[in-house]
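Yeah, one chain of the complex is gone here, protein chain that is, but the others are all in their spots.
And now, subunit A:
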Amino acid sequence: MNSKRKGVGLSAFTARSQAVSQFASHGDFLRTSNLNALQTQLSVFQSLLHQFSLTHAKDIRSNPTFRAEFARMCNAIGVDPLASSNASRNWKQEGSFWAQMLGGSVNDFYFELAVRVVEVCKDTRAENGGLIPLAEARERVTKGRAIGGGMEVSDDDIVRAVNSLKPLGSGFTLPVVGGRPMVRSVPKELNVDQSTVLDALQMLGYVTVSMLQDNLSWERPRAETVITDLLADSLVWIDLQDEETTYWSPTFIHEAAR
């Protein structure tokens, strides 16, 4: 249009601008068709997933391995079932992704499991200072307190359940200490020294002040301070019946028995 008004009569310019506008409209067309195709694919996929989950809802609920595989599949295609459940709740009356797909039972499953995990953490807090190995938490949930009160769950389930607590600001975290996945139920910042000692504790089971001095080349007061802090947070137990005072990680209580 502009080039025409200039009226220099150079048809090359007109042709170019026509080409540009044609490209633009064709681009638009491609985008829409692409979008339509994707939307169709997505709806097909969702209905398939829906069908799949309906057929296998029982398995998803009862079989931890199957559940983990299903959740992994959702993750692989970029669907986070729990995250989407929180996002969709606000603008859709129909409920969460899980609820839509599985009639609410899987979603409820994770929330119920989360409650169990919180209970386990609370029950053992005095003993372990609020740091429990993920595997132990799973075992305790699996066993349950009452007869028939246990749930068959995998580590993956526990992780999902704890993550589902995040919107509550519960302070539950899933740190890895000394290479072992943990559930931490007492929100507290650990300084670098304390984390180092906790890592060492997970590897060795116990430490002594001289071990810390020798291996980390710390001064004695530094090692003692860290130990005193960890004792105060009930993250270590003291043993006075060895040659040197030893400090044990309570996360090993349930492993020593094996």
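The definition used in the following text is that a residue touches a chain if its C-beta (ideal position, glycine included) is under 8 Å from a C-beta of that chain, and two chains touch if they have at least 3 such contacts; residues count from 1.
What we mean here is this: contacts and distances are computed from a predicted model.
Colleague: According to its UniProt entry, is the unseen chain "3-methyl-2-oxobutanoate dehydrogenase (2-methylpropanoyl-transferring)", "Vacuolar protein-sorting-associated protein 25", "Large ribosomal subunit protein bL21m" or "Signal peptidase subunit 3"?
Modeller: Answer from the record: the omitted chain is "Vacuolar protein-sorting-associated protein 25".
Colleague: Among A:A12, A:V192 or A:L240, which residue is in contact with the omitted chain in the full complex?
Modeller: Missing-chain contact among the listed residues: A:L240.
Colleague: Kindly state which of the options A:A126, A:V176 or A:M203 is in contact with the chain not pictured.
Modeller: Answering carefully, the residue with contact to the hidden chain is A:A126.
Colleague: Give the residue, chosen from A:S17, A:N63 or A:T173, that touches the chain omitted from the document.
Modeller: Reading the full complex, the residue touching the unseen chain is A:N63.
Colleague: May I ask you to list the residues on subunit A that touch the chain which is not drawn?
Modeller: Within subunit A, the residues touching the omitted chain are 62-66, 126-127, 129, 139, 142-143, 150, 152, 206, 231-232, 234, 237-242, 246-248, 250, 252-254, 256-258.
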